[in-house]
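Below is one structure; the comments refer to it alone.
Of the protein chains in this complex, one is absent; all others appear in place.
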Amino acid sequence: MPSPETALSGEPESLLAVFGWYILASVLVIGFVTVSAMFLIWWERKVSAHMQSRLGPMRVGWHGWLQSIADALKLLQKENIIPARADRPVFWMAPVVVFIPAFLAYVCIPFGPRLIAEDLTIGLLYILAITSVAIVGIFMAGWASNNKYSSLGAMRTVAQMVSYEVPLLLSLLGVVILTQSLSMQTIVESQAGIWFIALQPLGFLIYITAATAEVNRTPFDIPEAESELVAGYHTEYSGMKFAFFFVAEYTNLFTIAAIATALFLGGWHGPLLPPVVWFLLKSYFIVFLLMWFRWTFPRVRIDQMIGLGWKVLIPLSFLNLILTSLVVLLLQGGSAGGVS
Amino acid sequence: MIPLAPFLVVSAALVAIGVFGALTRRSALGILMSIELIINAAALNLVAFSQHIRTSDAESTAGQMFALFAMAIAAAAAAVGLSIVICIYRNSKTVNVDKIDLMRW
Amino acid sequence: MTEPASLLAWIAFVCLVAVTVGSAVLVVTLRNLFHAVLALIASLLGVAGLYLMLLAEFVAAIHVLIYVGAVATLFLFVIMLTVRIDDAALRQSNRQVIPAIALCGAGLALLLAALLAAPWTPVEEIRPPGVQQIGHDMLTTYLLPFEVVSLLLLVALVGAVTLARREDQRT
Partner (left out) sequence: MDFLPALIPVLPLLAFAVIITNGRRLGWSACLVAVGASLTSAVLAALVYSRVLLSHETLAWSFEWVRWGETALRMGVRIDGLGALMLFMVTVVGTLIEIYAIGYMAGDKTFSRFFAFVSLFMAGMLGLVVADNLLLLFVSWEIMGLCSYFLIGFYFHRPSAAAAGIKAFITTRIGDVGLLIGMILLWWTAGTLRFDELLLAVPALAGLGDAHVDLMLTAAALLIFVGTIGKSAQFPLHVWLPDAMEGPTPVSALIHAATMVAAGVFLVARSFILFAQFPAALTVVAWVGGFTALFAALIALTQNDIKRVLAYSTLSQLGYMVMALGLGAYAAGMFHLITHAFFKALLFMGAGAVIHGFHHVQDMRRMGGLWGKMPWTAWTFLVATLAISGIPPLSGFWSKDEILLGAFHESPVLWVAGTFTAFLTAFYMFRLFFMTFTGRQRDGEIHAHESPAVMILPLVVLAVGAALLGIPGSPWMGLWVQHSLDVPAYALAHHHHSNLVMGLSIAVAVAGIALAWLMYAPRPTIQPARVARAMGRLYTLSLNKFHIDEIYAALIINPTRALARGSFRFDLGLIDGAVNGMGWLQRALASLKGLFDKWVVDGIVNLLATIVQALSAVFGLIQTGRVHNYLLLASLGALVIACLTWWNMG
């Protein structure tokens, strides 16, 4: 597997091989992202329906499993409506800016022992950094729509995402302290014996809560609260551009589930079944958990949401961090060393 | 590996553009953005130097460390600067600094 | 000597420089402030790319996290709070454009002349420090600046809150 270092400084002959690998990886990831998102959309509808004693989509295919494809086709044919006084270029760019980081995050997701596009040494940090770019896209959508619901929705979204990014990052640092590494594969490999959810139960809880807020799902779906804001920042979007937002949302959903799997649930470790199957099973279980939240909890008020983030989750995650480092320090036998 | 000089040229260009922006933008926000460009140029220089020129391995992190500190300080400066902008806007309903000449005499 | 850069590296570098410098020019010239911040973000991402070219991937990731995730977001927030979308048509530069161009041109010329004339002696082999090395140094050699910066951030936080708070909400 050629690495960027060799690509950047190696022989000209390897150029083709490098590009070939990159293109292959991109195609694989795009394919997976699309299929997974469509599957999740269908699945969410089925899960919600069954939780409410309904059947959900049943017409297209067996138990409606082709429903997402039908939706996609419908969205493709729809008319593209742009509000009259919108900021046109920004309006066009926003969905792309939201979608691309969601897609780029997949570079570092370890699906299997060798099944990872690129195992960066700073993998975890990379995923968190790249997904934070999506905030800009949401802002762009809110601004460009020139609509008060969109602007308010965008500002709420961003306030929420910025607030919850802090506990999210801090909760993951506990695992980083345990493994002394930011590489996703190293983190997964060090869970061969015991899953980190056993060592970091508090970290896992904080992460799941913060991540739910990070992808704006119930009970933290204030940014797109239908009763107050129509649909938040994407009120004015329709057709294919809307589809981009939609796919990006479900892609992000899978991304946070994948991070939870890799950091807390042992990643691809598991008996009998091939690693990649284990990874997908665990990730989809987390996704199911989040769907379960959505159809169980009522929406919190905005002041409760901000208060929870700053007054509960951040202190708790600091506590988790301090406890973890203390235990690690004590087990090292009182010699606070570091690298040496 | 790209040699050192191209990075220095890029950073010099960023400084020049940033200074130009700071001198000409009417909006306080524009001035702050230009200042961010200047800080970035400095940080880029620091990292480039630390990777290309160093006397020992022990100081291999010096440049990156200062770049990180520069980022933290730039973030603090942006936070304070932007709240000052909000204050100004609240008092005079504008963020264009050429409308604000309270300092005059 | 370090091995010479490959063609691919040069292509990537030139693209990044184009993005960085081009967007920087847009930042200082665009009339619409919102667009200017978007250009600033593009430029910052370009700088992050340049950090990657320098094999400083930790700095690059932190750069994206702080600048794009926090600083640029703050800018966007303030623009949404202070600028109306109709302001876009207004002139955004003042009357000293020509002296500014002259001055910046002269400054750039001076910088270029100085740095191209200087006899840089690069290291034999580039061994970029890892994340662990950075973390270790930050809490040992650079402990004092680290603490000072954290204090500075706290002060800035309190200051920003105090400045931006409305006066009449004191009760």
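Which chain is which? They are A, B and C, in the order written, and residues in each are numbered from 1.
Here, contacts are C-beta pairs under 8 Å (C-beta built on N, C-alpha and C of every residue); 3 or more make two chains touch, one makes a residue touch a chain.
Only a predicted model underlies this, so the values are computations on that prediction, with no experimental measurement involved.
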Contact residue for the chain not shown (choose from C:74, C:100 or C:164): C:100
Hidden partner chain, residues of subunit C it touches: 94, 96, 99-100, 103, 106-107, 110, 113-114, 140, 143-144
Contact footprint on subunit B, counting only the chain that is left out: 19, 22-24, 31, 97-98, 100-105
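Note that only the chains that are shown with their structure count from here on.
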Separation of subunit A from subunit C, taking each centre as the mean of its C-alpha atoms, in whole Å: 26
Distance between the centres, which are taken as Cα means, of subunit B and subunit A, whole angstrom: 32
Multi-partner residues of subunit C (at least 2 other chains): 3, 5, 9, 53, 55, 58, 62, 70, 77, 133
Sequence positions of subunit B contacting 2 or more other chains: 1
Complex interface listing, subunit A residues touching subunit C: 5, 7-12, 15, 18, 85, 87, 89-90, 93, 120-122, 125-126, 128-130, 132-133, 135-136, 139-140, 142-143, 146, 151, 154-155, 158, 162, 165, 180, 182, 338-340
Residue numbers on subunit C that touch subunit B, as the complex places them: 2-5, 9-10, 13, 17, 20-21, 24-25, 27-28, 33, 36-37, 40, 43-44, 47, 50-51, 53-56, 58-59, 62-63, 66-67, 70-71, 74-75, 77-79, 81-83, 91-94, 96-97, 99-101, 103-105, 107-108, 111-112, 115-116, 120-123, 126-129, 133-134, 137-138, 142, 145-146, 149, 152-153, 155-157, 159-161, 163-164, 166
Complex contact set, residues of subunit C against subunit A: 3, 5-9, 12, 32, 34-35, 38, 41, 45, 53, 55, 57-58, 61-62, 64-65, 68-70, 72-73, 76-77, 80, 85, 130-133, 135-136, 139-140
